[in-house]
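Left out: one protein chain. Kept in place: all the others.
The chains carry the letters A, B and C, assigned in the order they are written, with residues numbered from 1 in each.
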Amino acid sequence: MSNTIGKKEIIAMIVGAVEKINANHQMLSQLDSATGDGDHGTTMLRSMKAVSETIESSTDTAVKDMLYNIGWAIMSADGGSTGPLLGSFFMGMSESVSDTGMDCGAVAEMIAAGINKMHKQSRAQIGDKTMMDAMLPAMETLNNADKTGSISEALASAAKAAADGAEATTEMTAKFGRARNLGDRVLGHRDPGAVSISLIFKGFCEGLDS
Amino acid sequence: MSNTIGKKEIIAMIVGAVEKINANHQMLSQLDSATGDGDHGTTMLRSMKAVSETIESSTDTAVKDMLYNIGWAIMSADGGSTGPLLGSFFMGMSESVSDTGMDCGAVAEMIAAGINKMHKQSRAQIGDKTMMDAMLPAMETLNNADKTGSISEALASAAKAAADGAEATTEMTAKFGRARNLGDRVLGHRDPGAVSISLIFKGFCEGLDS
Amino acid sequence: MAMKKFINDPLNLTSELLEGFQIAYGDKIAVQSEKLIVRVNPKDQNKVAIVTLGGAGHEPALSGFVGEGMLDVSVVGDIFAAPGPPKVLEALRMMNREAGILFVVLNHAGDVMSANMAMEMAEKEGIKLKMILTHEDIAGGPDAAEEDKRGLVGCVPLYKIAGAAAEAGKSLDEVYEIAERFNNNMATLAVAMNSATHPSTGDVLFELPDDEMEIGMGQHGEPGTGPTKILSADDTAKVMATSLLNAIKAEQGDKLLVLMNGAGATTLMELFIVLGGVKKVIDEKGMTIATSRVGEFLTVQEMAGFQMFIAKMDDELLELWKAPCDTPYMTVN
Partner (left out) sequence: MAMKKFINDPLNLTSELLEGFQIAYGDKIAVQSEKLIVRVNPKDQNKVAIVTLGGAGHEPALSGFVGEGMLDVSVVGDIFAAPGPPKVLEALRMMNREAGILFVVLNHAGDVMSANMAMEMAEKEGIKLKMILTHEDIAGGPDAAEEDKRGLVGCVPLYKIAGAAAEAGKSLDEVYEIAERFNNNMATLAVAMNSATHPSTGDVLFELPDDEMEIGMGQHGEPGTGPTKILSADDTAKVMATSLLNAIKAEQGDKLLVLMNGAGATTLMELFIVLGGVKKVIDEKGMTIATSRVGEFLTVQEMAGFQMFIAKMDDELLELWKAPCDTPYMTVN
């Protein structure tokens, strides 16, 4: 695999994420039943449908616009908090993406731009039992990766960090979202949003490597 | 005991009926729970309170007016169907009552007048599982009694006939009231309204004999 | 076990609820003589008065519709129990006038007994009045005995239409004719999903298994056509609307009034969804929904379910239905 990527690979990454979520949506709803209102899987499924449709209609679109449109489409899917959060992630990425020649550093920057934009909406920190518990470790891992190294390897470490972050939410009480109202009752349950994010990163890897 | 009665004895009879109902209101509500909406005891209690109050304020009233006022007071107690039915009974009696000198025939006529007035509202026949199943046999017994005989004995036979009539409702399905909606489910239960009427006749006897 | 209701004394519900009603809507209605709900701004003496009666526990019905353009007096009974004839007579005396009184009675045994006695007495006193008996429930089928055809939510649009006719200055005969025309062209069918609790006794009115509903149930839990498995909103709409349209002999081209009346716990969301299904049936038959409203008009405590009401309208009835009114629970401007 070459050391830089472009639109084609980015599409592959996103398609990988879509497939990963689609395959796991029931588990996500089950997690949300324990800590929220049981609809997170459905919401993610609806969001991923919007993503796929946007990709399909983006054959002649610059990747920058495609990512922006994906963000917009996710936000249009009326997913409560998930819409603005996940939508911002893609919109943020669109601000620092290129159609060709992105090396590992550029990819890390792109993902950081997405996470930063999302973080502004979220305002949650690590330990708050939200999507950020998977997002922020992934970002840090990518930022520390070799800027000219293997994108595939860097994404794999990021996915590992996201998964660890999601796993760690088991021990947390929530500061945001519906789960915060349940107090200690959410202890022992992983946060569905954090698990979604870890699945997205896992999907990015699998998509790129496929 | 003399062979004729007047206002004093009629008051005694009615007070006897009030006491009888008051002592049995819980049982009446329980019966209504099986075949209706469980409020018959409460309704009868409220009606009897209206009766007592009217009697108390009737020291200087002719018995005719007193009975009319009792009927009116019962109807004012908002007892669903019970109000117009039981109220008519007293209003009907008021049309053929005298303050003194009523022999057994006159008493029978008085009660028949009450039952007939009530029957016009009720439209139920024997076998329909209503108050009429106690009322109509009581009327017939009184009509057949010796017109110059013992009032006390005649009333005792009427009470017996009413009690038998109430007992017989156990085997009936209902054609009127809420119980009619329950179809066969009311089989095996006495009709609360018929039991009330039998208690009233029992009370009449005990009141007159006291 | 405590009842899951916000109450004080279960034997004093009606007077307490009327007190609160007066606190909230004292600008429109007043409680007089304990159980008579009257308008704060009475109607002109030379217009026909509209009087009704019925038990409490079905709020906002019946008293929520007292006011300009609808009822002049509602005589309130106890919970689910008709008021006695004396109170009804008092209301008729209060509204006594040369123009006369239209007296609207829902077909339930206690109401009818009270109404008949009060009416007999009122007529002896020379009070001019005509009675309309509503009995639009079609649960018993076309051959049901008259007594079985209960008066359900249909009284509410009837108050509206008769009230508007009276407000327009029509004579008692005219108001009666209009109200009776509407009465003869309306039908209601109820469906229950979950029972309610009698708030005085704490008794549950009936039982329905977790996966069943019952079409045709009455507003005190009187059984309908027997329980069935829960149907989809569209299928429920189809079954019920088809029966109703048959009952009123609606034909292609007819203009209809459709009311979806929530029984208590059923959401507006559901009622809207069912209404979508009703429209499909009506469209298919080439009829039109000329006007429609969705809400809680006549409830049965916290029962889950609804009453579907359909009436065949003509231009005059439609105009009266849309005329202004100002009551606590129905306002048109």
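Points worth noting:
Here, contacts are C-beta pairs under 8 Å (C-beta built on N, C-alpha and C of every residue); 3 or more make two chains touch, one makes a residue touch a chain.
Everything numeric here is computed off the predicted structure, so don't read it as measured data.
Among the chains on display, the ones the left-out chain touches in the entire complex are A, C.
Checked against the full complex, the candidates C:E147, C:E174, C:D234 or C:E319 give a single residue touching the omitted chain, namely C:D234.
One of A:N22, A:S58 or A:S81 touches the chain omitted from the figure, and that residue is A:S81. In the complete complex, the residue from A:S98, A:Q121 or A:N143 that touches the missing chain is A:Q121. Residues of chain C that touch the chain left out of view are 1-8, 13, 16-21, 23-25, 27, 56-57, 59-60, 64, 193-194, 199, 210-211, 213, 229-230, 232-234, 236, 260, 264-277, 279, 289, 291-296, 299, 301-302, 304, 306, 324, 326, 329, 331-333.
Across the interface with the omitted chain, chain A contributes residues 29, 33, 37-39, 42-43, 72, 74-81, 83-85, 87-88, 121, 176-178, 181-183.
Keep in mind that, in the parts below, only the chains that are shown with their structure count from here on.
The touch graph of the protein chains shown belongs to none of the named shapes. Located most centrally within the structure is C, per distance between chain CA means and the overall CA mean.
Counting contacting C-beta pairs between every two chains, the top pair is B-C.
Chain A and chain C have CA centres that are 55 Å apart. One simple way to say how far apart two chains are is to compare their mean CA positions; for chain B and chain C this gives 34 Å.
Computed centre separation for the pair chain A/chain B is 80 angstrom, with centres defined by C-alpha atoms.
Contacts with at least two other chains are made by no residue of chain B.
Annotation for chain C: no residues touch 2 or more other chains.
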